[in-house]
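Only a single protein chain was left out; the remaining protein chains are all shown in position.
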Amino acid sequence: MSHATDITVIATGGTIDKEYLLSGDLAVGEPAVARVLHTLVPSVTVRVVGVLALDSRDMADADREVLAREIATAQTSAVVVTHGTDTMADTAEYLSGRVADGVTVVLTGALRPETVAGSDAHVNVGFALAAAQLAAPGVYVAMGARLFAAGTVRKDLATGAFVALPR
Amino acid sequence: MSHATDITVIATGGTIDKEYLLSGDLAVGEPAVARVLHTLVPSVTVRVVGVLALDSRDMADADREVLAREIATAQTSAVVVTHGTDTMADTAEYLSGRVADGVTVVLTGALRPETVAGSDAHVNVGFALAAAQLAAPGVYVAMGARLFAAGTVRKDLATGAFVALPR
Amino acid sequence: MSHATDITVIATGGTIDKEYLLSGDLAVGEPAVARVLHTLVPSVTVRVVGVLALDSRDMADADREVLAREIATAQTSAVVVTHGTDTMADTAEYLSGRVADGVTVVLTGALRPETVAGSDAHVNVGFALAAAQLAAPGVYVAMGARLFAAGTVRKDLATGAFVALPR
Partner (left out) sequence: MSHATDITVIATGGTIDKEYLLSGDLAVGEPAVARVLHTLVPSVTVRVVGVLALDSRDMADADREVLAREIATAQTSAVVVTHGTDTMADTAEYLSGRVADGVTVVLTGALRPETVAGSDAHVNVGFALAAAQLAAPGVYVAMGARLFAAGTVRKDLATGAFVALPR
C-alpha cells in the first residue's frame, strides 16, 4: 500500500470538545474524536491521545511546544490534531518546520461542538483522517471540506469560514 | 492551487439515505449528503445530484451505466458517489476504466442510515470529500477511514468491515 | 403529597426499542426508556424492568399474562408500560380489569424508534410518566399527547394517529 494505515489523533480541546454543563456554561470535555471514531467499523487502526484541553484563545506557544513534542513521539506518518478554530491557523504555522520529514499533520476542529445538533465535527474529522493519509508530508488545516497548507489560510471571524490568504 | 476546488456529489440511494417510515419500514429518502453538507460553512463549492434511489442489492449494470453517464457530465475533476455498501465494491469495479482521464471518483456510504443515532454517514462523507480532491485520478472506495482502489476491496458481510482483497 | 413519588416502568419491546443492525434489519434492543430517563436529573425514583422484547404484532395473550403478573408485583401505584404501537390498544383492553385497585397503568411507545432522528419516544415517555402519577387508577393508552382510557382508542394504521373510538 502506498499510504499509511495507522493514524495518530491528538486532541487539544477547542469547540469540537465543548460540552454543556448544568451550570449553563460550555467547557472542554473528553475528546470528541473518540465519539466520531466510535461510529466506524474501522479499516485502519487509530490511536487517540488527549494532550491539552484548551479553549483555542488560550493556546500559547508553550502549549504548541507540548503539542509539537507529542507529534514527534507519534509512531505514524499520518497525524490528525483536533484544535479550536480561532487559533488553528496560528498553530499550523507554528508547527510548520517543526515536524519530522515524511509526516503529514492535519489540524481540524468544529464550528459547533460535537454535542450540538448540526455539528460539523464528524464531517471535519472524516475529512482530516483522509487528508492525513493522502496529502504530501507537511502541516495543513482542514476545514470547510478544503485542505489548506499551513501559512495560506485564516478564519473569517464574521462568517466562520476558512479562507485562503491572498498571495 | 494544486487540487480541485469544486466537487460533484452524486447520490444513488443505499443505507446512507434510508429513512424510517411510520409503517415500520426503512426506505430510501432524499440524499443524506445534503444534510451532511448543511453542517458546514464550506470553503469549496459542492453540487449535489440525485440520480438513483436504489437499495444497494438492486443495483444492476443498467443502473451503473446511468451512473457512469452522470459522472461523465460532471464538470469537476473531483466526484463523490454515495452508494449502498453491499455492492459498492462491484460498482467501483464497473466504473473503473469507464471514467475520463484526470477524474477522481470516490464511492462512499454508511453502515447505518444518516437518520439513525451513531451513524457513520458524516465521517464517511467527510473522508470521501477529501479523497476526491487529494487522491490521484481513478476510482476508489472510501469506507472505515481508509481509501481502497477499485478492485482491491470487498465488504465482509459478517462484520460490516471493508477489507483489502488478497493480492 | 397527594401523588405517588415512585414509578415502575416495564419495557416489553416494540418500535420504541428498535435498533438498526449492521445487517440492515431493525431489531428490539435494550429498553429505550432507560436512555430517556438518563437525560433527567430526577425528582422521583423510577425503576425500569424489561420483561419482554417483542414486536407489537407478536404480542399474544400469553405474553400479556406475563405483563399482568409483572404489574401485580410492582410496589408502586404508578406504572408505565412501553409497548409496540400496533397492539397497544389491545393490551390495554386485556389489562383492564386485571390490575389491582389503586394502581394507574399507562401504556406508551413510539411511532419512530428512540434511536432514529425525530423520534417521539422522549415526549411520549414524559407524557406517560406524568399520566401514571396524575390520572385516576385504571388502565390507559398515552400517545399523541393525549390520554385515552383502555377500550376507547384505536391506532389509525394509515396515519399512525391514535384516535378515540366512536361511542
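Just so it is clear, A, B and C label the chains in written order, and each chain counts residues from 1 on its own.
FYI, a contact is a pair of C-beta atoms (placed from the backbone, for glycine too) under 8 Å apart; a residue touches a chain by one contact, two chains touch by 3 or more.
Note that the structure is a prediction, hence the values are computed from the model and not measured.
Undergrad: What are the shown chains that the omitted chain is in contact with?
TA: Output: missing chain touches A, C.
Undergrad: Given the full complex, what residues of chain A touch the hidden partner chain?
TA: With respect to the unshown chain, the touching residues of chain A are 15, 20, 22, 24, 26, 111-113, 115-118, 159-160.
Undergrad: Which positions on chain C touch the chain that was left off?
TA: 1, 3, 5, 7, 36-44, 46, 111-112, 118-120, 122-131, 133-135, 142-148, 159-164
Here is the rule we use: only the chains that are shown with their structure count from here on.
Undergrad: Chains touching chain A and chain B alike, please list them.
TA: Common neighbours, chain A/chain B: none found.
Undergrad: State the superposition rotation angle between the two copies chain A and chain C, fitting on C-alpha atoms only and giving a multiple of 5 degrees from 0 to 180.
TA: 180
Undergrad: As a quick test, compute the distance in whole Å between the mean CA positions of chain A and chain B.
TA: 24
Undergrad: Give, as an integer number of Å, the spacing between the C-alpha centres of chain C and chain A.
TA: Going by mean C-alpha positions, chain A sits 44 Å from chain C.
Undergrad: Counting only Cα atoms for the centres, state how far chain B is from chain C in Å.
TA: Roughly 40 Å, centre to centre.
Undergrad: Going by the touch rule set out above, which residues of chain B reach two or more other chains?
TA: In chain B, the residues touching two or more other chains are 111-112, 118, 159-160.
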